[in-house]
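Inspection log for the structure reproduced underneath, given as structure tokens.
Missing here is one protein chain; the remaining ones are kept as they sit in the complex.
All chains are identified by letter, namely A, B, C and D, in their written order; residue positions are counted from 1 within each chain.
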Amino acid sequence: MTDETNLVDGPRGPKPKRAFTRRNIFVYGTLLLFAVYYLLPLWVMVVTSLKGMPEIRMGNIFSPPVEVTFQPWVKAWSEACTGINCDGLSRGFWNSIKILIPSTIVSILIASINGYALSKWRFKGSETFFAILVLGAFIPYQIMIYPIVILLREAGLYGSLWGLVLVHTIFGMPIMTLLFRNYFTGIPDELFKAARVDGAGFWGIFIKIMLPMSLPIIVVAMILQITGIWNDFLFGVIYTKPDLYPMTVQLNNIVNSVQGVKEYNVNMAATLLTGLVPLVIYFISGKLFVRGIAAGAVKG
Amino acid sequence: TELEVSHWWTSGGEAAAVTELAKAFDASGDKWKDSAIAAGGGGAAAIIISRILGGDPMGATQLNHGRDAEELIKAGLLQDLTDVAEKENWREIIRPSSLLDSCTFEGRIYCAPVNIHSPQWLWLSHKAFKDAGIPVPKNWSEFIAAAPALDKAGKLPLAVGQQAWQSNLTFNAITIAISGLEPWKKVYVDKNAEVAGGEEFKKVFEAADQARKISAKGKMQDWNAATAMVIKGDAGGQIMGDWAQGEFQLAGQVAGEDYTCLPGLGVTEMISTGGDAFYFPVLKDAEQTAAQKRLAALIIQKDTQVAFNLKKGSLPIRGDVDLETANDCMKKGIKILAGNNVLPDLSQVISADTMSDLEDLMVEFWNDPSMTTEEAQERFVKVIARAD
Amino acid sequence: MKNLNAKIASIPMIFTALVIFVGCTAWTIYHSFTNSRLLPNNNWVGFDQYERLWDTKRWIVSVGNLAIYGVCSLVISVIIGFVLAALLDRKIRFEGVFRSIFLFPFALSFIVTGLVWQWILNPEFGVQKVLQSLGWENVTFDPLYNPDLVIYGILIAGIWQGSGLIMCVMLAGLRGIDGDIWKATRVDGIKTWKTYIFVIIPMMKPVFVTALVLIASGIIKVYDLVLAQTSGGPGIASEVPAKYVYDKMFNAQNLGQGFAASTMMLVSVAIVLIPWAYLQFGGKKND
Amino acid sequence: MQSSISIRDLKLSFGSFDVLKNLNLEIGKGEFLVLLGSSGCGKSTLLNCIAGLLDVTDGQIFINGKNVTWEEPSDRGIGMVFQSYALYPQMTVKGNLAFGLKNAKVPKAEIEKRIARTAEVLQIESLLTRKPAALSGGQRQRVAIGRALVRHVDVFLFDEPLSNLDAKLRADLRVEIKRLHHQLKNTMIYVTHDQVEAMTLADRIAIMKGGVVMQLDSPSIIYNRPANKYVADFIGSPAMNFYQGTLDKDNNFRGDGLSLSVTGYPFEEGRVAQNQQVWLGIRPEHIRSADAAQQCAVQMGAIVELVEPMGSDTQIWSVVDKQNYRFRVDGQTEMTEGDSIRIGFDPENLSLFDRDSELRL
Partner (left out) sequence: MQSSISIRDLKLSFGSFDVLKNLNLEIGKGEFLVLLGSSGCGKSTLLNCIAGLLDVTDGQIFINGKNVTWEEPSDRGIGMVFQSYALYPQMTVKGNLAFGLKNAKVPKAEIEKRIARTAEVLQIESLLTRKPAALSGGQRQRVAIGRALVRHVDVFLFDEPLSNLDAKLRADLRVEIKRLHHQLKNTMIYVTHDQVEAMTLADRIAIMKGGVVMQLDSPSIIYNRPANKYVADFIGSPAMNFYQGTLDKDNNFRGDGLSLSVTGYPFEEGRVAQNQQVWLGIRPEHIRSADAAQQCAVQMGAIVELVEPMGSDTQIWSVVDKQNYRFRVDGQTEMTEGDSIRIGFDPENLSLFDRDSELRL
């Protein structure tokens, strides 16, 4: 090569990487350890739901099923009793969907409008209302149950789907508005100004410019709201009628019923079945979620 | 006409009993729309009351038999059933008559009782005592005396679930057994704080202290988990209401052979008569109102009573029905009832507020060994003094 | 009126803020001074409900528990969330898998969480049993049955459910840190852990604030979890204020007492939050 | 010159902070006005007021003789181009151009026609179906200009349209904007930080400072006869050399290491006092060196301190009596640090400013 031979010796190319550096062992070790902590309950739920009752009484809860049975799942879905109705979770499933869809849409819509108005159309006092709203996130909801019953009654919405949608919208509003406000604040003012010069008004800008840009934050809002609304039990049962009771009512009945023996396998199957919808949504939108949070949540 | 009926009877036997009611109602051409909420009395109360306040109530609802409904009645939200009662002659047929009294407010009747439950029973496992090599006790003091032997044999002498209402139930049963009737009435009915702080109750607390010591090793939550221990012979006994025998029955055990029941803990053969009742919120629709009254009448009828109570394992609210199929323990109960050796139920004499105070106190007393009997009694006095 | 549309669009928000949040709060505070039982009434009794409240052991225990749970869950969630996020941010393989694993519990309700953990922590057949059957005969691990430890048993479940979200928030925050900062510290020869502690964490203040708000708004409401896991037991060892409120309002049918308790909760929230809200929204006008 | 935009006594405050203070400005029809000033002096704020994006605190704004102080931005007949382009990211280029027209309910056929015409003018025909993310910076800015163009507005407002682009592109687009102005003859108000842009584009330049217009004049007047020291210092790169001193009634300047007669200096009337404290300013390109210095009225010996070759020419930092003299020489000139050289200048190219008021004498 060159005449300066002393320079040519020695390392060349990429630094060799060993798989088992202390750093890697630490990083992956810690991650795996935590993964066990997070997965353990899921494992327990799954294996238990696949065991028969005798096996549950005998073995330990972590061991995989000797004999796999899907009976608990069948029972949880279509046979478990709530009072005199023995049709399992299936009874409430469609109700849950029926509640979930309008509640999610309306609550996100309202919150996004709020966030938009608060970030781009501030008016006198708007920040005060926002502060009140955020403080509202910390109010224990128990204390608002009765007053809201009365308000809904006066509005003639009590017991209807739309009453419940309204309740979900109200209770989701603080965090949702916060998310959207932060997100929209991050959208350059210039874009908003350009649209105003182009003759778009409040709604025009919102619908044609802002909404199409807010996919990441909508994903976050959707995930949070779907989780909350789908898992809700109390509001669903207090503000609606049996025709509309969500799936969690059946889950609650299955899990909380004081019967001869607790059918753990059915409980677990029911639990998993109920959690399925949000879980699926989580796994589908994992990456978007982090991106959305980055865009909307972490700009204090 | 379709009527929505709310209740919290969701366990197997309970659901079967409700099915009987529903069947009977449907047979008469109406439609029973079932709305069951397994949230226990408290959770359900929030739901039921919200529904009534929300102006879109159910057709009929289970509510705690007692003073729960007073304010709803005052607010004019519950249906007046006096005309039904008069037509069906409830005054005559409902036994004991105190049941109807608790449905009565200012002379009008607002609810239809369905069954009677009594909470003061001691259930004993024959197997446990056999394993310990001692005879089955015949009353509370023998039971206490047998505790060390049970303990030695690796049995839990007394099984008490950790829920607050169980602690309170156990304490109340012990009170009646230890103090006798008069002091109990003075404290709970007359709210006499002096008696609550007096000698008799001191003894009660000491007895309760013994009971908690021999139950300390138990780790179960639900009452039927505790009952299951008695059934299996892992525990010597449990103080529980008559609904426990449903569990024994379900496990195929025979009263007198596999287990023994001692009403009033075998000391005072007195039982109190709680139970469930149906209330009927005021509805706008006249047809539904008529259906409500039909349901009210139906609940009291003989056939319904028999069918319901056999499945539920509780006692009927009328003395003129014959439960041939009833078992040993049930019969003991009917006999006491017939002899009119009855006490009012706790929920009839104290408010839900006081009840919850008592439960808070008892559950703490039962689970915190460092709480002395003196301290417990002192707080008990406070609660009674505040009670209304 | 240039902002007319904005104001019209804000009506739902204004309504919610004023009527629901302010209105209901005021209504609640007002009725906490009455002897309302099953239904709200107007019989003024002054501070009676409060005197009784602070004379009630269960309330005091509840407040203590909330304090322990709150502080621990804040600290632990933040630590776990940050550590996990930091590890995930180290350009590792299978990042997506790990992230999903850490996040999925958040999809489950507290009821479900409580149930599962109640089960795992049950000494009869849970972790303790397994450990004992593995040879550690004397191991006792029954936090849910030990009055001194029960709140920590609940904490384990609470952290399990909620820390994934915090991890996500932290991860998002870490991703927002200027890459040049990392380069600068490497050139300066600063160890990774030192960089995190002295440089990165201080830079993530707004992220921590968001995380704290999220955790705190959950803590104050921890109710479902306690109900599902222990129902407040053993005894009253794991009672929490929200459960006290609920029980007094609906079980004991003593609205006045429940309202007094919830007013106390509000007061404590306000003490923590109002200075923060002031800084956030009042202090700096432009943002 | 007919007035296209007049601004009367404009005031704008954010809270208690007055950004614009009683600003008056008349802009002629078809004029290209550049707003120049340091960061935070209120340029963007002024532009936003004209566009109607900010509500004025006080004063009036007229566009084409019509009081538009209360009009909506879209009704003012203005188009605006932003530094960050502010294209609607989810729309195609075509969608971006059409958005304003659709809002104004312009007929479809007309929209198509105008877009085609605009695309042709800006040479973005081939980009019409792309989204902004798929465009380079220069292309984006062209689209942003197109968005204003397509609306057939009378007044163009540019807020630092080129500062996100790299130097080469900036130069190209600058020329294009100038061509566009020649072609369209619209009124244009152009905010920039870049002196070269300001000098080359402007019919008139308004130098702003702290919400006040310091000088409003043609580029050459601004450059050659700055109204005050701030403007003199702000304009020109490298900046003007300044020297303190006094001026006596015989027009002799006396400062540290520099004495000269400024007879022949075109004083603004009534500005000369006895022994006035003044700043004397000389632009670097007016300082000559080597042979050229021999012909200058004022000459001195200097030491070269720093040589900055810039290709076509070279900047020299030299020192005379501890005073710095910066000047430019041809790129070919050989000069190294430490050299002793002769420099000189002619008094007619000087600027003199009062030391207190900093106004031009």
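What we mean here is this: contacts are C-beta pairs under 8 Å (C-beta built on N, C-alpha and C of every residue); 3 or more make two chains touch, one makes a residue touch a chain.
Bear in mind that the values here come from a model prediction, so they are computed numbers and not experimental data.
Asker: Specify the shown partners of the omitted chain in the complete complex.
Answerer: Across the whole assembly, the hidden chain touches A, C, D.
Asker: Determine which one of D:K43, D:R76, D:R142 or D:R283 touches the chain that has been left out.
Answerer: Final answer for the missing-chain contact: D:R283.
Asker: Of the listed residues D:G65, D:G264, D:G301 or D:G331, which contacts the missing chain in the full complex?
Answerer: Spelled out, the listed residue whose C-beta touches the missing chain is D:G331.
Asker: Per the definition of touch given earlier, which of D:I235, D:L258, D:M300 or D:V329 contacts the omitted chain?
Answerer: Only one listed residue reaches the unshown chain, and that is D:I235.
Asker: Which chain C residues would touch the chain omitted from the figure, given the whole complex?
Answerer: Residue positions of chain C that touch the missing chain: 178, 180-181, 183-184, 186-191, 194, 198-199, 202-203.
Asker: In the complete complex, which positions of chain A touch the hidden chain?
Answerer: Touching the missing chain: residues 6-16.
Asker: Pick out the residues on chain D that sit against the missing chain.
Answerer: Those residues of chain D that touch the unshown chain are 38-39, 166-168, 171, 175, 178-179, 193-196, 199-200, 219-220, 223, 235-239, 283-285, 306, 308-313, 315, 317, 328, 331.
The definition used in the following text is that only the chains that are shown with their structure count from here on.
Asker: What shortest step count links chain B and chain D in the network of chain contacts?
Answerer: Minimal hop count between chain B and chain D: 2.
Asker: Most contacts: which chain pair?
Answerer: Comparing chain pairs, contacts are most numerous for A-C.
Asker: What is the distance in Å between the mean C-alpha positions of chain B and chain C?
Answerer: Their C-alpha centroids are separated by 37 Å.
Asker: Once you find the CA centre of chain A and the CA centre of chain D, what distance in Å lies between them?
Answerer: 53
Asker: Would you pick out the residues of chain D that each touch at least 2 other chains?
Answerer: Each of 72 in chain D touches at least two other chains.
Asker: Of all the residues in chain C, which ones touch at least 2 other chains?
Answerer: Expected reply: 246, 249.
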